[in-house]
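With one protein chain removed, the remaining protein chains of the complex are shown where they sit.
The block that comes next holds subunit A.
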C-alpha cells in the first residue's frame, strides 16, 4: 500500500520493540490479586500435595497396580481393608488388586486427561478463533458455522462414539477429548479477536507496516492470554468430569489402566458388601481435585478479568 521508506521501517521496529520501561504489567497485577485470594491459594496447595503424592507415591507402594494379592483375594471384606501391615494402604479392590497403586494410577490418568484436554483446546481453539476473527469475511462465517454445528451436538455422545469406533486407549482418548473441547474456546477467542482488531494500537501497527503475522503474534495473542488462561483452567475440571463419566459407564480407558471414574464405579458397585473403602478413596481424590480446580479457575478469573465479578 505504502512505498517502503526508512521512516516506516523504523516506526515498525519501534512498535514491535519490547524493551521499553517495565511498568506495572497486567500480569504482575493479576499475580498479586491471585496471591491474595485465600480459597484459590489453599486450592493450589492442596492440588500441589495431590500432584506430589501422585509422583512420589508409587515409590512407597508395596504392590503393583496389576498385581493380584492371591492370599487375600478370597476374603476381601475381612483381610482386604486398608492397613499398613499388609502394604495395602488403601485396601484391596474387588479382584484383590492393591487400591493404593490403582488410585495413584487413576489419579495420574485423570490429571493428565484434564491437562491434555485443556491444552488441546487451547492450541486448536485459539488458532481457530484467531484466524476466523482476524481474517473475517467468508472464512470467518464458514469456520464459525462449523463450530456452531459441532456445538449443537452433545459432546459426551461424540466422545463415546469416537472411543467405540477408534478403540479405547490413551491416544484415542486424548485425541477424542481434544476433538470435542476446543469449540467454546474458539468462540471466545474469536469474539475477543474481533474486539481487539479494531483497537487503535492494532491500527497503529498496521499503519507502521507491521506484517499480519507479526500483528497476530505480537499484538493480538498476548492480549488474549488472560481470557484463554481463564477458560482453559475452567476446562480442566470439565475434561476430568467428562472422562470420569465415560469411564464410569465402562466406556473409557481399558484395563489394566484405570481412571477415577472407573474406580468410583467399581467402588459403587461393591458398597453393598461393606467394602466402603473401595468407593471412598477414589471419591475423595476425585472430589478434591474437582473442587480445587474450580477454585483455582475462579481465582484466575477474578485475577485476570477483574471487570467480570
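Here, a residue touches a chain if its C-beta (ideal position, glycine included) is under 8 Å from a C-beta of that chain, and two chains touch if they have at least 3 such contacts; residues count from 1.
We take it that contacts and distances are computed from a predicted model.
Undergrad: When one chain of this assembly is omitted, its UniProt record names it as which of these: "Monosaccharide ABC transporter ATP-binding protein (CUT2 family)", "Oligopeptide transport system permease protein", "Sarcosine oxidase subunit gamma" or "Acyl-CoA dehydrogenase"?
TA: "Oligopeptide transport system permease protein"
Undergrad: Have a look at A:9, A:49 or A:166 and name the one touching the chain we're not showing.
TA: For the chain that is not drawn, the touching residue is A:166.
Undergrad: Hey, which of A:202, A:264 or A:296 is the one touching the hidden chain?
TA: A:264
Undergrad: Write down which of A:175, A:194 or A:283 is the residue touching the left-out chain.
TA: Here the residue in touch with the unshown chain is A:283.
Undergrad: Please output the residues of subunit A touching the missing chain, sorted low to high.
TA: Against the missing chain, subunit A presents residues 145, 148-149, 152-154, 156-157, 160-162, 164-166, 237, 241, 244-245, 248-251, 261, 264-265, 267-268, 271-272, 279, 283, 286-287, 290-291, 294.
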